[in-house]
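Note that one protein chain of the assembly has been removed; the remaining protein chains are unaltered in position.
Up next is subunit A:
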Amino acid sequence: MLAVAVALVAGGCTSGGNDPGPAPTLAGGAAALPGPVPGGLALRPAPTDSPVAPRVAGTLTDGSPLAVADLWAERPVVLTFFSSWCTTCAQRQDGFSELARGYRDRVVFVGVAGEDEPDGVQAYLREHRVEYPVVLDDTGTIWRSYAVREPPAVVVVAKGGALLRGWPGGVDAAALDGALRELVLAP
């Protein structure tokens, strides 16, 4: 009986002896990192009295390392702090995903998931078509660096690392779009 059960289970793990093929790409991993900065990207100079954004590093959903300062060395960055169980995050996420697609390669969105599980994060990213890189902040280090106490929260960092604006409690996509036009994109 046991042998039959083992055979049934093992049979379910193969497909006729063929290789299972490559693992599916995880949403939020290295494949979601931006491409080259578009030529002619015109940005506003950051105010000289802006504080410096905390330089943080973490691990993307697929295990790839990410130093966020490497991204803002070339272009502005939007950090979106979220959790897959956060109802307000979910209500605003579709708008954020669309906005991030519109700004792709010009302004980089980076999700920072905290108080969460990788499976829950993946389901959330796929449900809301999140196509930007996402750090799993298991230890809460990045959240604490930006004084994030609960999701959602959003931070805008200028090219070069000046901290331009933060929204504890989050912000909707339309207001964020307006702020990006006002703070980072040259008219």
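To be clear about the criterion, contacts are C-beta pairs under 8 Å (C-beta built on N, C-alpha and C of every residue); 3 or more make two chains touch, one makes a residue touch a chain; residues count from 1.
In this section, contacts and distances are computed from a predicted model.
Note on the omitted subunit: UniProt lists it as "Lipoprotein", one of the names in "Lipoprotein", "ATP synthase subunit b", "ABC transporter permease" or "Peptide/nickel transport system substrate-binding protein".
If you put the hidden chain back, the residue from A:115, A:131 or A:172 that touches it is A:115. Remark: the omitted chain is touched by one listed residue; of A:38, A:102 or A:169 this is A:169.
Within the entire complex, the positions of subunit A that touch the omitted partner chain are 83, 85-88, 115, 120, 140, 149-151, 168-169.
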